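Structure, as structure tokens:
Some chains have been omitted; the remaining ones sit where they do in the full complex.
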Amino acid sequence: MEIWQGLAKAVELIMNGDQALGTIVALSLKVSGIALLFSTMLGIPLGIMLGFSRFIGRRLVIALLYTGMGFPPVVVGLFVYMLISRSGPLGRLGSPLIPSLFTPEAMIIAQTIISFPLIAGFTMAAVMGVDPQLRQQVMALGATRWQGAWTVLAEARVGVLVSIVAGFGSVISEIGAVQMVGGNIENYTRVLTTAIVLETNKGRFSLAMALGVVLLALSFVANVVMLRLQGRTLDE
Amino acid sequence: MSEPIYQLRGLAKTYGDHCVVDVPELDIQKGEIFCVVGPSGAGKSTLLRLLNFLEPPTRGTIRFHGRDYGPLDQVPLEHRRKVTTVFQRSMLLNRTVWANVNYGLWLRGDRSSGALVDEALDQVGLKHVARQHARTLSGGELQRVALARAMVIKPDVLLLDEPTANLDPYNVGLIEDIVRKLNLDHGTTVVLVTHNVFQAKRLAHRVALLLECEIVEVAEVHKFFESSDNPRTGAFVRGEIVY
Amino acid sequence: NAPAPTPTSVPPTKVPPTATPVPPTPVPPTAVPATAVPTAAPTAIPMASGRLLLATTTSTRDSGLLDFILPDFEKAFGVKVDVVAVGSGQAIKIGQDGNAEVLLVHSRAAEDKFMADGHGTRREDVMYNDYVLVGPATDPAGVKGLKNAAKAFAQVAEKQATFVSRGDESGTHVKEKDIWKAAAITPEGTWYVPAGAGMGAVLTMANEKLAYTLSDRATYLARKAEGLQLEILVEGDAVMFNPYGVMLVNTAKNAQIKGDLAKSFVDWLVSVPVQEKIGTFGVDKWGAPLFFPSSTLYQAAHATAPAAGLKITGLVNTPMTLTEAEVKAMPTMEAERANKEGVVEKYTGVSLAKLLGLAGVKAEATTLVFVADDGFTSEVPVADVLKCEKCILSFRSNGGFSSVLPDFSNKAQVKGVVEMQLK
């Protein structure tokens, strides 16, 4: 059966240390890793703010954030495309700070936009799940704003962890946007997902499946490492 | 006498149109043990939150270390760090007991050996639970850990909200000794909320009766319990209903 | 495959649908006799309501062709045709798995393999379009107007001008690789961008990068109408033709395949009216058709048209009717002959001896009669013609044939030959 063929092929690819595969995996990890870093840096503070403060327009921001979780990647891709395209408002400037289309940098921008609402939304939920009295307790002990936020985050660690895991999942598995702004150029912007689509289009389903298995193995390992780093939080 | 540590002027806190604290004028002296008594829901805990700058008042000001803090003022960190509270319902962090007691020091960037932490745990008789996880503590243990956590940061002002409610007679005595010692040795100002009239008698220099958000009487401890002018004070002490 | 024919007509875009350029795959000369051609579309099977799944390549759907023709079928047969448009490879895979009834793809080698492996029970030519080399208007490699694709590619490679490749083993990509091979170049280097994306995406990318790329004409024209700035630089080389075939998926694969309905669909698709409709698609919008019909039936039917066909009749083993396209698909040769003013002119065409050989001249035949479209006739001895190596039936620049028999009298030079009768 093809599913087994796919598995067998995956093992074979990994065992043989296929070089093309290596390049693709490295690029996938690099792009998704950096995008995850950015979206964590954006999403967690926003999530904390939404979880802690009550301000006018907060509900609107939350509704927008929720909508952001449903941003179709291809629309984000389109949007980034239009912005940084040669004829787009940013691309026109020709500034070296603005990445060109069909570069890993453009992919990172798109993936950051895709994953940060997830991270912000879940961080907000996790932070809101922490008893407000604990926040008061922490402030009473002399925490600065940042220390207080950090402590509450640490208390909500399962939720925050899951938010980062979900963010990682959303970027590593994303196709529409990286295809759109990255262009799936071999050895340059081809990542695992676009490679999978390519093989699928060629009708080479078992190879596509094998790449899929590699991708899943990769995120499984990443998650196990994450769980390890996390220590015993989940068993508490 | 030196300047009072707190000077409350026209201080009020309301939730909606429900008045919770309304203190036209009150001074708390540096180095005294000031006790607040009053029926459930009188506003005692709220008063402590105001004194710890955890909530802004609705009206009025608190003068502290030479500055007036009103509804819109940000209290600088250095002033906030001079005060701490042991809450009625203590919240421990989801960590070990030791880490909880160390937390205040950690916040202040104090990464020293932790001898202070061990000492504080020893004082409250909980050296043996130091490695235990905070969630596994009994009610009384929890309360003592919360006190130890507040002690290690050596605050100028210690706000205690029913610090012995869950303790047996021996431990009550232990905690009272600690509070007395802190007050004598370090000059720590203590504001103590308690329902234990005997405790108030044992510890306080002055006692205030809070009734439905207003301070009805403030007096020296002996005067308060033995020869109060206010009939309601007597009624409260006898366990009668007071309005 | 047979050697690519050289088209002498104008590039496909400027040709009205009936005046087709040479089809990419030579049609076997043994065409269906005209009499056997049903010219009307198959009539509806009244009760055949249901769904028919057609797996096809994106170009047929994205160009709008299917939206243009399918409603007729749906109406006539009371069925719904579900179109799944994917890569050629994936479409063929869908057929192999028995998940579709009919495939409409353009990947001849894969199609032949599909049939050879028994996945399909019938294959028919449907139509073709062609590939074009597009690039920025500035044309940094200076290939504009070249007629030879391989040469243009070589020039792009030499100038190291950016070239975006589909890189996805699609029909287009395979064609591109063929051309590189013909140019004896292995494309490598930063200028060569293997994108691994669909045609639309690659055009977008080339537009963005000011690069060259090989595109099918349909997608290019559709994108051009949406504001794409690339221009056609090279077109018309015979190697750039792109035939589409329809295949019936083997009903033996599983019981769910609706074989009868699928057969009706194929019959319908290759029928002359539908083919003619395909030939008109896009004319109103782009001034030229996007696809050129090429089913056997269509070609046979159009062979009977006086201006565009050739009959071989009389004392032959197999009387035949050839379309102009069929004739042009045959191997060509050149002949020279001085005209009335004594100037020597060159003519391209098909060897008369070979043409007659196809039909098989009976031993008793003595005379060959050329019949012109205006009814003019002229007779020459058969034996002389069969011996003559330089005698051809030449292609006229605006369609039709003329007989060019260099060493024969002027009488033997007939313009507008529509029939060759053997007596």
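Per-chain numbering from 1; labels A, B and C assigned in written order.
Here, a contact is a pair of C-beta atoms (placed from the backbone, for glycine too) under 8 Å apart; a residue touches a chain by one contact, two chains touch by 3 or more.
Everything quoted here is computed from the prediction, not taken from an experiment.
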Complete complex composition as a label formula, though a single copy of each is shown: A x2, B x2, C x1
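Just so it is clear, only the chains that are shown with their structure count from here on.
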Topology of the chain contact graph, where touching chains are joined (line, ring, star, complete, other): line
CA centroid of subunit A to CA centroid of subunit B, Å: 46
CA centroid of subunit B to CA centroid of subunit C, Å: 93
Numbers and ranges of subunit A residues touching at least 2 other chains: none
Junction residues of subunit B - those touching two or more other chains: none
In the complex, subunit A residues that touch subunit C: 85-86, 101-102, 179-180, 183-186, 190, 194-195, 198, 200-205
Subunit A-touching residues of subunit C, taken from the complex the two chains share: 86-93, 167-170, 193-198, 201, 205, 208-209
Residue ranges of subunit A touching subunit B (in the complex, touch as defined): 131, 133-134, 136-144, 147, 151, 154-155, 236
